[in-house]
Structure formats: structure tokens, C-alpha cells
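For this view, one protein chain was removed and the others were kept in their places.
Chain nomenclature is as follows: A and B, assigned in order of appearance, with residue numbering initiated at 1 for each chain independently.
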Amino acid sequence: MATIELIKVEKKFGDLHAVKPMDLTIHDGEFVVLLGPSGCGKTTTLRMISGLEAVTGGQILLNQRDVTWEKPSERDIAFVFQFFALYSHMTARQNIAFPLQAEGEKREVIRQRVEEVSRLLRMEHVLDVRPGQLSGGDQQRVALARALVRRPAAFLMDEPLGALDADFRETMRAEIKRLHIDQHATTVYVTHDQIEAMAMGDRIVVMSDAVVQQVSTPAQVYHDPANLFVARFIGSPGMNLVQGRYAQGALHLADGAAYTVPDEWVPSLNAATGGDGDLILGFRPEAAVVGPESQIPARVYAADLHGGYTMLHLELDPDTIIHARTTREAQYPINTPVRFDLNPSMVRFFDPATEAAISPEVRA
Amino acid sequence: MSNVTLRHITKRFKDVTALDDVSFDIKDGEFFVLLGHTGAGKTTTLRVIAGLERQDAGDVLFDDEAVNTFAPADRDIAFVFQQYSLYPNMTVFDNLAFPLRSPLRKAPAAEIQTRVTEVAEKLRITHLLDRKTAKLSGGEMQRVSIGRAIVRQPRIYLMDEPLSNLDAKLREALRIELQHLQKVEGSTTLFVTHDQIEALTMADRIAVLNAGRIVQIGTPYDIYDRPATTFVAQLVGIPRINLLEATRENGTLYVPDSTVRLAIPPGKALPETFLLGIRPEDVRLASDGPLQGEVALTEPLGVETVIHIRSGKHTLLSIVPGITDLKIGDPIAFDITQDRLHTFDLNGDRVGE
Partner (left out) sequence: MFGLDIPLPDFWIVYFFIFWVLVGSTTTPVVFRHKGHHPLLGVAIGALVGALSGIVFMLLLEALEPLADVFGDPLVGILISIIVSAAIILALLMFVRRFVPVAGGGEPQVIETGQGPRAPVTYSARVDKVDPGWQSVQAIRASVVIMLAALTLIPVIWMAMTAFKSYPDAVASPPKVLFDPTMEGIVTLMTKRRNLEPDEIVEYEARDDLNWADQIMLKSGKAIIGQSEYVTRLRNSLIIAGTSTVLSVSMGLLAAYAFSRFRVPGEGDLLFFILSTRMLPPVVVTIPIFLMYRELGLYDTHIGLIALYTAFNLSFSVWLLKGFIDEIPKEYEEAALVDGYTRLQAFRRIVLPEAVTGIAATTVFCFIFAWNEYAFALMLTTDKARTAPPHIPSMIGSGVVEWAAIAAGSLFFLIPVIIVTFALRKYLLRGVTFGAIRQG
């Protein structure tokens, strides 16, 4: 198993910074997810770790060994691709055996390992089928098996569930996670789907525009996003962000309504704004509690069924729509005026200029 | 806008039956979603309605008038493809204007100008009008595709999984916009997708398609609360529904090889063996709960956490709000909401009402 360290790793294409210098330490057995929208640099980072892309600067250490300039085949890692990259003229079994054959393993060892891995992934029944005749999920299982069979120090996965149908994705997600727990293998996983990242990751590296925005556990990126990007990106839908003017312990919203800020926030907000300034209030849909005696007025813009719950879209003012999660039982016709409160432990505040989150503690 | 009716449409490709006796109707101004897996026949249905494929049997009617023999151009429909909708070597403006410049319409230049600007404003792409489409991002491209469809004001919009190729976040944003646009314009829309969230949130009514056959048609509530078959039950709902084989004995139902044991709700007539469906939100963790199990896996999603509960040889999925500090291997007690059980016979059809 392995620790991976990235020291000031960067990648430029000409003058374009695909990945700005980043530091990252991945501990032994950890499942780290590189998360971000298209073009943020997550795939390039993964490819640099694997050696498929040469770094422009910085160093990559695998188990304290400098592998920055080592060929991909010498790095003892396995790569799982989004579009499987299976050999279509070989059966699944031959595909899985291929890496071991390339390394020159004995035939008996190969056979044993292939059986072991296929039992682990519960795919014995498709071993003698060609990939072209397998479903997407089974094809991805073969790709995973091919990676597992090598027993590498680390697994690198590039959006492996991206090519699968939505319900397959769910099943495979749990399987990969279970595999990881069994094998305790260091894994670096790239995805743009924040649900996947949250469900699977021990830690999530949120990236945007070649820069790392936050590196934390799923709970932390969800409840304490470091900036507006992370707040918006994590969660479906993302965090509600409402701009207002803060003065004397209350946030004044666009249409005149005022939200009394929870007491514990007053000192740090005073410090951040100097007593009077613009702020962005952030809260997740489940933090909003709709009720007749509540503080903030709004109007129902739309209501969607999401299966077990209803998502209400509330219009605070013509430019601001927030999402609130409620139970299915209540009915909310369009344009009904409602009022809602916010769970005081679930509100967050951001500085509109720097986009950074404001810490609840005042630093002296 | 028009209403659309499909009557007994069958379509075969060599030896494969792509559509088998498909019938449904879309009301004027309705947002109708066709939901199913890849290869279920959704795209074929769209193409038959558009006139790009000729059905082997059955009729397509627009406003009760049969359009079977009409060419695509004469059916006055707009099609948004999953990809390759835009002409790469033309600017956004030209792409949007393309339908209006067709020989069928021959709109004068001034009218084209106004229409295109209007649509660009609605979709907030006015700043992109002079750019070549090859230089747009995925979300912008899809917006322009939708713009091309809107600019024509057709009788019906046909959309073939337009959001599938987009990033998760972009998909969300565009989904909400599409919804709003459709409600405001009141346009009859047939939207095809394999993503059940899109179906549940956007649709006025949903038709579930499986291997060329319609399995169930209903509102999102119907599909979610009263799935007609196990297929539909498993198709909608995240995480997916727990489906277990159960037996009836006296007044209790048992799931063999597990700790699940429930009193049968009154009024339910069940065969001796049947399939029991329980949605994860109906599996509640309760310290005084009557059923026992062990935590097999936890998946924190932020707003809620999915808990995989091992009960005997079976695994049940449960969903709990917020973050939990349960760990793998912890023993756990749970309960199941009685009045929200789904029961199906062994063929998969709903039973026991």
C-alpha cells in the first residue's frame, strides 16, 4: 500500500495553467476524491500522478520515492478509465490476466489471482464473455478486476462511473466503496459528480479553474465550505446564497426583510464587516424551516417532487430564488406567500469581495 | 401548441422489435417525460413522432389529425438532439437563425433579427451571438440547441436526453431553467431521459418504457407512490427501493434469511410468496426499533446518509438525515413504516390492493 505526496505539482500548456502549483498528501489506505467541474484540472492532476502526463514543475513521491520522471509502468499504480479501455478481441478473463502476463507471471499464479479477483467482484459468470457483449456495469467490473489483479500500491480512477446509467452508477458506487474497505487500497478518484464524491471519499479535494479550493472530509465540505464555489458546488442543489447588508446584528435583505443573525455569529460578523457591510448568507435547503410565525417572507415559485421529499423553490425577490426541503405532505401552490426560519446551527456567512467563508470565531 | 397521440405504434429493425404496441397521449401544453434505460426505445419513439423513422404499424396524431405520411418538415416540430445539434462552422446567431431561413419559412431578415435576439435574451446567451459554436462550453452549446428549437415556435418540442452529456451541476442548473421556460411558454414538450430525477422533477406526466413496451403512465406521484411493477419501483427513487422476497404466514410477513418481520397491514390480500418493496426513507433507525441488523456501509451525502443494513443474508438500504457517527459493524435497531409497503407478485406486478 502507499502514501502519495504531491509537492508544488503544476502543469502548464504553453502559457495556460492547467493545474496551479498544489500540495497534497494522500495517506496509506485513504480514498481521496478529486472533485470539480469540467476543465478544473482534476483529470490532469490524476494523469500526472500516473505518469501519463509529464509535470511542468514540482515533485511526486510514491512511498517516499521520487517518481516524478518514472515511466507509468514503473510506478506500481493501476489506472481505471472512464470508457473502460478493454481489449475487445479478448474475453473478460484474458483481459484481466493481461497485466500479469505482461509482467511475466507464472500461469498458475495468474489463474489463481484471476479467480480471486472475479470472486471478489462477483463476476465469475461473465469471465468467458467478450466485452462487447457485456453491459456497461459488467464492463466496468472487468476494468476494475484488471486493475485489482495487479495488487498495485495505489489505484487511480478517472470518472469510472461516468459512462454508466444512473442506477448502475449507484450500485457500482457502493461496490467500489466496499472493495476499497476490503482491500484497504490507497485510491485517488476523479469525478465531477459531488454525490459520488461525498458518498465515497475519505477526503475530498475540491478544484476549480486549476486551483484547489478545499481539502476536507465530506462532512466538512458540506457543513463548512471554505468559499462560495465549494458552497455552490457541493450538495444538490448547492447552498442557497443570499446577499444582504449587515448592520447591528441583522442582515437586511433586498426586499426589506430582515434576518436576525444568531447570537454566536454577531462578534465575528462585526469584526468582518466593521459593524456595517455587505455579507452573503448561506444555508442548505434542509436548514430552511417553513412556518407561519417565521422570520423571512417569500413566495412559492415552484415545487418539485423528489421522491421522498418535496423541494420548494421560493422567491425572495425577483432576482433571488432559494430552495427549501420539506416533507411531501404539505401542498404549496404557486405564488402562495410563505415564511421560513433558518436552523441557527446551519447558517454560514461569506465575504462578497473575497468569496471566502467567514469563520465563526473572532481572531484577535 | 398541439396535443399528440400515439396509437399502437410498432417499429422493428431487422429482427429487433424496438417499439411494441406503444400508445399514449400528450395534452396541449404538457411536459411529458419518457423514462427508461438506454435501448428501451425512447429515441425511436421520438424519431417516429418527428417523422425521421417510419413506424411499421400504428398512427401518430397531432390534434387528432394523422400525420403518418407527413415529412419531418411538414410536421412543424422542433428536435433537440443529445449531441451534434449545432453546426460547428457557423456563429451562434447563424445557428439560431438557421431554422428561420429554411425554404419553408423564408422569414424576412428583420423578423429573423428580432426573433433571434428575443430567444437569446430568454436563454441568456446574447453575449455569445457572434461566437463560433465550436468555441462554446458544453452548457452554452446545449442552451443554443434549445434556442434553435424555441426560435421556431413549433407545435411540439421533442428533446432527446439533452442534459445527459453535461456535468452534474450544469445539468441541475439547466434543468431548473428548462422547467421554468416550459411553464412560462406553455409549450407541449416530450422529453426523453434515463435519469429519474429529471423525470420526477420536470414532468407533468411520465411514461415508463421498458424494452419497447409502456409499463406505466402517470404523474410523478403515481409513479413514485404506486409503481405498477417492480421495474418501475426500482427505476425511480434514490437510493433505489429495497426489494425482498417475502412469505406470508398468518398475519405476519417474513423475509426469509433476515430479521425482517412485519404485521400485514389490514386490507391487504397477498399471495403466499411475494416481493416486498420498501423505500429507504421508510426504513427508520430507532433505538427501540423491533428489527435488528448490522451496519454494512455508510455513504454520507451531506444532507442525509445512506446506511446499508445487513439483516441476515440481505442488505437493506436506509436513509437518515444529516451526518451519522455509525461505523461499519455497529449493531443497529430499525423499524419499517407499515402503511408505505409496496407488494408485488413474483412476476413483478403490483398486488394486494
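Here is the rule we go by: contacts are C-beta pairs under 8 Å (C-beta built on N, C-alpha and C of every residue); 3 or more make two chains touch, one makes a residue touch a chain.
Predicted model only: the values in this text are computed from it and were never measured.
Trainee: Among B:Leu6, B:Leu166 or B:Ala246, single out the residue that touches the unshown chain.
Mentor: Touching the chain that is not displayed is residue B:Leu166.
Trainee: Could you tell me which of A:Gly29, A:Gly136 or A:Gly162 touches the chain that is not displayed?
Mentor: Only one listed residue reaches the unshown chain, and that is A:Gly162.
Trainee: Consider the whole complex, including the chain that is not shown, and state which of A:Met1, A:Leu52 or A:Val266 touches that chain.
Mentor: A:Leu52
Trainee: For chain B, which residues touch the unseen chain?
Mentor: Spelled out for chain B, the touching residues are 50, 52, 71-73, 77-79, 81, 83-89, 98-99, 102-105, 133-134, 138, 141-142, 148, 152, 165-167.
Trainee: Contacts of chain A with the missing chain: which residues?
Mentor: Chain A touches the chain not shown through residues 7-8, 10, 12-15, 21, 37-40, 42-43, 51-59, 66, 68-72, 159, 162, 192.
What we mean here is this: only the chains that are shown with their structure count from here on.
Trainee: With chain centres taken as the means of their Cα atoms, state the distance from chain A to chain B in Å.
Mentor: The separation of the two C-alpha centroids amounts to 24 Å.
Trainee: Report the residues of chain B in contact with chain A in the complex, numbered from low to high.
Mentor: Interface residues on chain B, with respect to chain A: 37-38, 137-138, 167-170, 172, 176, 179-180, 183, 194-197, 200-202, 220-221, 224, 234-240, 279-281, 297, 299-303, 306, 308, 319, 321-323, 328.
Trainee: Would you pull the chain A residues touching chain B in the complex into a rising list?
Mentor: Residues in contact with chain B: 37-38, 165-167, 170, 173-174, 177-178, 181, 192-195, 198-200, 218-219, 222-223, 232-238, 284-286, 302, 304-309, 311, 313, 325.
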